[in-house]
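Removed: one protein chain of the complex. Kept in place: all other protein chains.
Right, subunit A next:
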Amino acid sequence: MSARRLLGWDAAIIVVALLAVALSSVLVDGFGTTRNAGYLVLDLLPIALLALPMTFVVITGEIDLSVASTLGLTSAVLGALWDAGLPIETIMPLCVLLGALLGAVNGLFVTVFTLPSLAVTIGTMALFRGLAFVVLGDSAVADYPASFTGWVTGSSGGVPNVLLPLALLAIAFTVVLHATPVGRAVYAAGAGQEAARFSGVRVDRLKFWLYVTSGAVAGLAGVLWTLRYSSARADNGAGLELAVVAAVLLGGVSIFGGKGAMPGVLAGVLLLGTLQSALRLSDVTNEALTIVTGGLLVVSVLLPNLLRAATRRRAGPASARPGAPTTTP
């Protein structure tokens, strides 16, 4: 992450997100309470979790639309296994493993069969969601041990319990992306596959493991989702993939790959969550919130382009066209 990037979109989105939090605390009744902060964290948890590996995937120039369905299938399997009498301590790691396996299916199609990830994950999105319904039908499995559900929804000393694993994962993903060879390989693969290959990056292997990671995190999100609502359902998390992609793009990650940073994405998630929470507390309907989500997404990508165009116009017509010979007057 270069200094220039930090001063650009990422800094802007972080400032906007913090401003949104500050303004909401002052202007919206009940927003600044610990109680609401706890809800905010719980509401943001699945989006924030899924956004972490999604950032990696999108920076490499791919996409994973199957994450919400992976969440749903793990939730359904968790319910079925719990119904079958397995202890929850055994089921939870199994679910994360299942998520990783589902991710491996995506990775296999994308890297070994070299199919476009958009099409592959639209396919597995339907496939995994369908399997979730095959496993559980439209019934729900409830009654998990109170110690587990209580831990997920509870807090200690005013700090929500789930914040700990979320923060640990966020730090781990940020460090890997911005301070390790893996992170550099991710950017290299996104900036240009061939160039990355020639400089020794094993692009396919990298992408495969990113999909496995994405699946594993979605599996974990499935476990937490189930415990939070004490309900395993096949339609858990339906439609969440779009919110996750929206948050990642809002955070400044380019859909073309090669660009983006984790702090921006986390700020994007926070901004999305804050606005939704604040508007909901101000009695704006859930439905009107979808306009905000959509509008934010378009504006966030549109704005930098328009700013760039405006700067270019001010710089003079000669530089307005890329590739045009620049003549300095």
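List of remarks:
The rule we apply is simple: contacts are C-beta pairs under 8 Å (C-beta built on N, C-alpha and C of every residue); 3 or more make two chains touch, one makes a residue touch a chain; residues count from 1.
We take it that contacts and distances are computed from a predicted model.
Hidden chain, UniProt protein name from the list "Sulfate adenylyltransferase subunit 2", "Autoinducer 2 import system permease protein LsrC", "Carbohydrate ABC transporter membrane protein 1 (CUT1 family)" or "Beta-ketoacyl synthase": "Autoinducer 2 import system permease protein LsrC".
Residue A:131 is the one among A:95, A:131 or A:210 that touches the chain not shown. Across A:32, A:123 or A:192, the residue that sits in touch with the chain not pictured is A:123. Interface note: of A:30, A:145, A:181 or A:294, the residue touching the hidden chain in the full complex is A:294. Listed here are the subunit A residues that touch the chain not shown: 63, 109, 113-116, 118-120, 122-131, 133-134, 137-138, 234, 238-239, 242, 245-246, 249, 255-256, 285-298, 301-302, 305-306, 309.
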